[in-house]
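Okay, here's the structure, questions in a sec.
Apart from one protein chain that is not included, each protein chain of the complex appears where it belongs.
So that you can tell them apart, the chains are marked A, B and C in the order they are listed, and the count of residues begins at 1 in each.
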Amino acid sequence: MRTAFSLASICVLAWLAPALAADKPDPVADQKAFQNFFIKKFPKVKYEDFVNGPYSMDEGLHRQWEEKEQFPPYEFAVETGKEMFATPFKNGKTYGDCFANKGIGVRQNYPTFDEKEGKVITLELALNRCREANGEAPYSYLKDEMASLTAYMAFTSRGQKMDIRIPSDPRALEAYENGKRYFYTRRGQLNFSCATCHVQSPGEHIRAEILAPALGIMNAMPIYRSEWSGMGTTSRRFLTCNSQTRAVPLEPQSDEYRDLEYYLSYVANGLPISGPGARP
Amino acid sequence: MSLSSDRHSMTRRLVLQGAGAVALFGLGNIPFAPALAAANDKYPEDAFKQKSDADAIKALYGKTAEASDKVKLDAPEIAENGAVVPIAVTTTLTEVSSISFLVSENPNALAASYVIPAGTVPAVANRLKMAKTCNVIAIVESGGKLYSATKEVKVTVGGCGG
Amino acid sequence: MASTIRVRATNNGDTTEVQALIQHPMDSGFIKDAQGQIIPAHFIQQLSFEYNGKSVFLANWGAAVSKDPYVKFAFKGGAKGDELKISWVDNKGATDSTTAKIQ
Partner (left out) sequence: MSATMSVTRNIALAVVLVLAIAMPALAASEADFKAAFAAAEAAEKQADQLRNKWTTTETQLAAAKKAAAAGDFDAATAAAKEAEALAQASIFQATSEKERWKDMEIR
């Protein structure tokens, strides 16, 4: 009855109607409703183009993006990442030893849920844990080394569909719900939530930038932003979004951010990985 | 580069009001370190120091350009970010020996100047910085005469960042 | 240290199209850093491309060229397997050069 309900309802009506669903979270229905909302809101945008953020919202931007994609500025990050993958740690092991399939073409399965630890493991966290497990110091989650590693891993997964799984472990469902709550909760003195910008007004301007739709927003990570004239990891993007609403950012890879990435990636299941991405 | 949020939002506001951009450039024209003489063609040091596009063109070519529809300038209506503005030029003119790009309201108008030897296709694409909304001018030297195309490019986020 | 110059040169019969992306800060000399100090001008001034010992393209750049600069041009001739020689010098006198095979 729930899926029929969400399919039949017009998106605006469904949005305002009080939640009939029992309190038990239903990620499958969430994901359908989430994707339907954006597909209805932007009928002219091709399904897989949602991963191109602002570039699928504005023709002028799209042309500039195509121009940049001929020889994109994140090219250096991918190559540095490839070199890092090939350089063994002091103990002779490499990043490939920490990941399935040597870390090639696996990005679309991250974040995963670790049932031993009972927590979400994001790609950035897994990379630092791999370093620590091999006696190396962890990298900053905001700086270029982490961006190069995730850029290379994303590059090897390009085109693969996002494939995030929520195991039947109740803690996984709770992490998913925490991520969803964080996404919709207003914060900072400007009193914005992620949804205020990326659900209510994608395609519109906020100051000088055109807002990306929330659907597929993780698929392009990490991104080279002209604004930063450098690479940015998912962690850096979450922290800067916080400070732009005048909320004090939390520690990178805090549980809130891990759950948020879990939720945002799960609802984008089925959309292709397009990282690393170039952005305004 | 520490990313303290106050500096970040403060700079963005300043840049957006344009005040910051003006204040920065009010520092006057910082003399460039004298460039080492390049192996072959000489670097047009003086042209790159000129403020206005007219002075830069005069310093570079010693003559003025006339607008021509044979020079096709490809630049965006609104730059996504002033730091990376994709600009390209193609021309049907022949015997092209030089192509230059000028950004009229940058502190120094001349952005780039290319020597086009015989046998090279008269077309160039590059990515330039623009301080604010202004005219982008492409100059093509063909058969010893100068032809130009001009287009206004709107810039919302100043390209010189900070 | 790997070269700072990335080049893609492709030949399609009579012309060779060349794209280059160079890793360089291209500081304009107008920016202040976090402590309010001016970051001194540091940008590539000349970038040259040679084929068979002859210059096919010479770029004179000012401070307004974007960070990690990109340029695209084409020249008549060239053949698959031939080599292009690329080199740059910046206003501090630093240089880098590389060669690239035409695909």
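Keep in mind that, in the parts below, a contact is a pair of C-beta atoms (placed from the backbone, for glycine too) under 8 Å apart; a residue touches a chain by one contact, two chains touch by 3 or more.
Values in this document were obtained by computation on a predicted structure and should not be read as measured data.
Across A:His62, A:Lys161 or A:Arg246, the single residue that touches the chain missing here is A:Arg246. Checked against the full complex, the candidates A:Lys68, A:Arg131, A:Lys180 or A:Arg279 give a single residue touching the omitted chain, namely A:Lys180. Listed by residue number, the positions of subunit A touching the unshown chain are 6, 11, 14-17, 19, 21, 30, 33-34, 37, 180-181, 184-189, 191, 193, 195-196, 199-200, 243, 246-248, 250, 256.
Following the convention adopted for this analysis, only the chains that are shown with their structure count from here on.
Here the CA centre of subunit A is 36 Å from the CA centre of subunit B.
Per-chain Cα centroids separate subunit A from subunit C by 34 Å. Among all residues of subunit A, those that touch two or more other chains are 73, 229.
Counting partners per residue, subunit C has 67, 70, 72 as the residues that reach two or more other chains. Here subunit A touches subunit C in the complex through residues 70-71, 73, 75-76, 79, 83, 229, going by the rule given at the top. Residues 54, 60-61, 63-65, 67-68, 73, 142, 207-209, 226-227, 229, 236, 239-240, 242-244, 246, 249, 280 of subunit A touch subunit B in their complex.
By the touch rule above, subunit C contacts subunit A in their complex via residues 2, 6, 8, 19-21, 23, 67-68, 70, 72.
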